[in-house]
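As you look at this complex, bear in mind that one protein chain is not there, while each of the others sits in place.
Letters A and B mark the chains in the order given here, with residues in each chain numbered from 1 onward.
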Amino acid sequence: MMSSIFDYTLASAREALRARKVSAVELVDAHIDAIERLDDGLNSFITRTPEQARLAAKEADALLARGEGGSLCGLPIGIKDLFATEGVRTTAASKILGNFVPPYESTVTANLKRDGAISLGKLNLDEFAMGSTNLTSAFGGVENPWKRCDSDAKLVPGGSSGGSAAAVAAGLVLGATGTDTGGSIRQPAAFCGITGIKPTYGRCSRFGTIAFASSLDQAGPMARTLQDCAILLESMAGFDPKDSTSVDRPVPHYEAALGRGVKGLKVGIPKEYRIDGLPAEIEAIWQQGIDWLKEAGAEVVEISLPHTKYGLPAYYIAALAEASSNLARYDGVRFGERVQGASLDALYEATRAAGFGDEVKRRILLGTYVLSSGYYDAYYLRAQKVRTLLQRDFLKAYETVDVILAPTAPSGAFAWDEKPTDPVQVYLNDVFTVPASMAGVPALSVPAGLDSRGVPLGLQLIGRFFDEETLLAAGSVLEKAASFTHRPTIHAGVSA
Amino acid sequence: MSLDARTVAKMARLARVGLSDEQVHTYQKEMQGIIGWVDQLNEVDVTDVPPMIGTGLAQPRLRDDQVTDGDCREKVLSNAPDREGPFYTVPKVVE
């Protein structure tokens, strides 16, 4: 097969740019062209910014020609439309922010820009990052570029960072930013056959990222390889005085950790993750992962995370409570879409009725309920106590193991029309990703193989606080062993 | 705990989300289901367990008292749906 510009990973493109084997303009143009060819169907972008990207590419080439430019100079990426980008519409995939143009830049995207990354636009997501299918976007659902081998049905890319996952998988960008509140990076990464990292809470600044649940939201990279994720994370991460929850500690050179191997590492297998009804294929890929790590010299032990079962309901209470408050600012007064009303309250009610989609409204109502007078102790306070127990589970486990291996999601990508109508069934998608979010520990997902219908499945590694490096080392072993080179049906490198 | 339609309507008012009666009905059913599901948390013994506030990772940090921001009225008002000169506007509030 002839090599194409779409065979580049972020890392190999970086080398090629520095060696002047390819120019930033060529790279960016090719990806803009791919977006134009494919994205009217995939719908992974909400806003495309080709003009800005081309200008930036020219500047990048000038820098590269002089041997200058940052670590990401000239590399085309996509930005989840939850990160505020100065002068570029930022919607959170909500009608209520349909025309919002922030006069400020999020810290994470500012860091990427500082290092020379070139944004091709803003990527689709579930409205306000609330969902795991990317079907709740006010700008339409995103199509997973993968197809089942036996059907042409549109599959969901997962969510909420579904646009990011789909765009990376389809080769429209070399990498993307995501955010993860309860699995929103890891689950779509698994569904789309790519890699994604949810760093330790506090590792990436939340400043300028539209909030869903403040105590859980964490930005992270999504790309086709772990090395690419490591490169992006090194740029995105870092202390930010504008975010009080940002942690002040140096950012390691993550790429250096990739080759460490797992010899002598202890890997925990949480028995509570073997839930009833777990599909055999998921069970099998999990076992495969265990074997790979063993073969590479890791010691695998069974561990217990006894409160796992309660992670999901506790997560929904905590996240929705925070969300109900975080979304109060969308009131049609200072920014966003307004629907007139005769009184102030009528304006609020009409604006928010028209501006928010069903899932967001449901979550706001639930969040309001669990905080309301008489229910606070029974729901919110209890959930936060359970959260303490969930965190203790992990801390206890890390007394004996270095990293935990689990499936990323209980299934592969499902079809658009297979999305359950019962919200609780939809929430169950997050069952394996939520506990790490609740504890604040880092986790990643790597593609491990395909299921019997040709749809990718992911494996999840969960690490110690701020030990993204061990995650990368172990992840790298899985990545090598899996040698996941499959490509989705819809891909920039495939001529139509 | 049962969550009736009146409660849903009350939450909608508190959250300033306008709902039709039909929507109240739909949300009531869904929310009832979700609340029924989260009620499993009652099985957990949380005696003497402190609630988790944040992840406990960052160090408490205080800012110096200096004027470093503000004086950016155009930025502040540029996205306002109904701006009047230097002000935001809302329908007249009668106290």
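Here is the rule we use: contacts are C-beta pairs under 8 Å (C-beta built on N, C-alpha and C of every residue); 3 or more make two chains touch, one makes a residue touch a chain.
Keep in mind that, in the parts below, contacts and distances are computed from a predicted model.
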**Item:** Name per UniProt, for the chain absent here [options: "Sulphur transport domain-containing protein", "Transporter substrate-binding domain-containing protein", "Aspartyl/glutamyl-tRNA(Asn/Gln) amidotransferase subunit B" or "Isoquinoline 1-oxidoreductase, beta subunit"]
**Value:** "Aspartyl/glutamyl-tRNA(Asn/Gln) amidotransferase subunit B"
**Asked** Out of A:I210, A:L366 or A:L471, which touches the unshown chain?
**Response** A:I210
**Options A:Y8, A:F45, A:F100 or A:Y273, residue touching the unrepresented chain** = A:F100
**Prompt:** Taking the entire complex into account, which one of A:A328, A:A378, A:A481 or A:V494 touches the absent chain?
**Reply:** A:A328
**Missing-chain contacts mapped onto chain A** = 83-84, 90, 92, 97, 100, 102-104, 106, 206-211, 213-215, 241-245, 321-322, 324-325, 328-329, 331, 333-335, 344-345, 348, 368, 371-373, 376, 380
**Request:** Just the residue numbers, please: which parts of chain B touch the chain that's not shown?
**Result:** 10, 13-14, 16, 53-54, 58-73, 75-77, 82, 84-95
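What we mean here is this: only the chains that are shown with their structure count from here on.
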**Request:** Report the inter-chain centroid distance for chain A and chain B in whole angstrom, where each centroid is the mean of the CA atoms.
**Result:** 24
**Message:** Considering only the defined contacts, which chain A positions touch chain B in the complex?
**Reply:** 99-101, 103-104, 200-202, 215, 241, 244-248, 307, 309-310, 313-314, 316-317, 324, 328, 331-338, 340-350, 352-353, 356, 361-362, 364-366, 368-369, 372, 375, 378-379, 381-389, 391, 422-424, 427, 439-440, 465-466
**Request:** Under the touch definition given earlier, write down the residues of chain B that touch chain A in their complex.
**Result:** 1, 3, 7-8, 11-19, 27, 30-31, 33-35, 37-38, 40-44, 46, 49-59, 61, 63, 72, 75-76, 78-82, 88, 90-91, 93
